[in-house]
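To start, I am sharing the structure in question, which I have written as structure tokens.
Missing here is one protein chain; the remaining ones are kept as they sit in the complex.
And then subunit A:
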Amino acid sequence: MAIAKLKADATEARLAGVTLPDGAQWARAARGDALARVRAMGLPSKRDEYWKYTNPSDLTAVDAPSAALFDGGEAPLFGDKECLNIVFVDGVFDAQASDPLAGEGIEIMRLCDAMAADIHWAKDLYGVLETRGQVPVERPLAALNTALATDGVVIHATAKVAKPIHISYLHADETSDANLHNLVKVDAGAEVTLLETGPGAARFSTCLEVDIADTGAFHHVRTQGRDHERRTVTHCFARVGAESTFKSFTVTVNGVLTRNECVLDIIGDDAVAHVAGVCVGDGKDFHHDDTVFITHDALNGESRQVFKKVLRNGATGVFQGKILVKAGAQKTDGYQISQSLLLDEDAQFLAKPELEIYADDVACSHGSTSGAIDETALFYLRSRGVPVRVARNLLTLSFMAEALDEIADSALADELRDRLEGWLARHG
């Protein structure tokens, strides 16, 4: 169907003057196809059902809105953990700050290098899962990322990888506009952990495509930096094979606009996929959106979506989650929970938790709640001598606990919990 003229014009305005990064022939073709997809779909607007609760105009504007730099005076996250560190500053690879791209059980290189090679496995993944993920819901910003991404990391795990790969995205320029694209291929029986931290740029788009072979495992923990003014859109597309595991967890604090989309395709039997996140939003400018789409197309699959949002001072939290169980995906166990804690009058929570089910022998459920802090619990704590501020933070932290429990590595979970506690204490 042809898109409306208004939308087509807005899309052309954004694409005018855009030059696609160069590479091998296959890479140029993949980018060209992605650009064609963007043109066919048109960039999103507030009128689209899928953007009903989030205004994408900052993400589609020709120029990135500027964002002041933020220094929280904190030690970098996961600094103590032994990782393979990779650093991008405003979307540009920082070779000095990064570790050598090598490790046991792993092949790792920069995306731009992979895309310059005439023959590379990345050809079978780059933009492939993103294209699959465009049905039934269009995600033009993901296609735009595939077209424009200048760099990223390409990871191939061939065994259990002991050291997590930690990508830090630093923000150093107030008007930076970056597009990064990461690929992860997990072989049968292999396991890898990817950590992503930092705001990335004033306007930052990342796309992650993950292909997990049967019995493989992929763990993903992400924190999106505390820059107050940044705008971020992320996409994660994963193909989850039989008896494999996919786990992703995201912490978002501050930021003007964050849209995290996660699109999982469970294609093998007995697979497990968990997506979870917490967000702490403060202030009218804060808008955070988690959009998840999980498709069960195999037997005995388990999926969990656990999202907790703490909002105050006019902050807005959005959750759009969907479980699609295709015909024949029997014995599926799908669970989805989205909860918000509204700390004051102006905060908003907007949710659309969906189920679409075409198989009968399944147990799928979703729950969504929204409300203020439990006064009875607060009273109980105060009557035990806990000061009101401490009591509030304690209850807020316990509200987020169910989501934090989704992180498999307890050391990582503890570090995030401590950090959240610190932020709450300072704000509270």
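Rule of thumb we're sticking to: contacts are C-beta pairs under 8 Å (C-beta built on N, C-alpha and C of every residue); 3 or more make two chains touch, one makes a residue touch a chain; residues count from 1.
The criterion applied here is as follows: contacts and distances are computed from a predicted model.
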Omitted chain (choose from "Acyl-CoA synthetase", "Oxidoreductase molybdopterin-binding domain-containing protein", "Iron-regulated ABC transporter membrane component SufB" or "Response regulator") - UniProt protein name: "Iron-regulated ABC transporter membrane component SufB"
Contact with the hidden chain (one of A:Arg132, A:Lys163, A:Arg304 or A:His366): A:His366
Contacting the left-out chain in the complete assembly, out of A:Ala327, A:Ala377, A:Ala411 or A:Ala425: A:Ala327
Selected from A:Pro65, A:Pro140, A:Gly301 or A:Pro353 as touching the chain missing from the view: A:Pro353
Those residues of subunit A which, in the complete complex, touch the missing chain: 49, 327-328, 330, 340, 342-372
